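A protein chain is absent from this complex, but the other protein chains hold their places.
Then we have subunit A:
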């Protein structure tokens, strides 16, 4: 990462858009306190996620792109386990209903499809009534109906005043859900603004065209170029 600087306002859905390897997940891991930036600062509700992790994790819900759960536990058992970590959790039945897994509540996690596992992971991110939610590749691998359901869930979060950081390489998702977004390329922010502002600035008809204009390639192409070091160190590297 190099010279990344972004700020998300309360109740806002902020998108982080970039190809595979652009630095999206690294950004998420720094915000979640799983990585330490070499220089610069990260603050969640004014707190340092590395040094004030106890407080941050009470209010931060994270759906990691690659993470697994206790495979032999059922959906309901996983909900109960993760709910137990928080003082005022969302009822398990409500969580399960919100992600549409009521009929799988007694199914072991390891026996769910990839999409269903993804939905469990999202439900667990919401278990503690978080004020900030990070969703890393929210709907990757899901069918259109499940995607729509999760989009509604994100809209509901925004209506409830929850701050959402949505990391994605799905253009339609970002365009549909995000109030503002940053575009990452080779570990740097190359554009920021509302989806409309970005398409206007690039004089393109869609976000997909805008991304192509900004980076010179399609978003599904891997970004394997190393970040260039700038002379001026900014907020997170």
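In this text, contacts are C-beta pairs under 8 Å (C-beta built on N, C-alpha and C of every residue); 3 or more make two chains touch, one makes a residue touch a chain; residues count from 1.
The criterion applied here is as follows: contacts and distances are computed from a predicted model.
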Just go with whichever of "Transport permease protein", "Nitrile hydratase accessory protein", "Ferredoxin" or "SWIM zinc finger family protein" UniProt uses as the name of the absent chain. "Transport permease protein"
Touching the hidden chain, out of A:77, A:155, A:172 or A:208, is A:77
Answer key for A:116, A:139 or A:163 versus the chain not shown reads A:163
Had the left-out chain been drawn, it would touch subunit A at residues 4-8, 10, 27, 30-34, 40-47, 52-60, 62, 64, 66-73, 77, 80-82, 84-87, 121, 124, 128, 131-132, 163, 165, 235-236
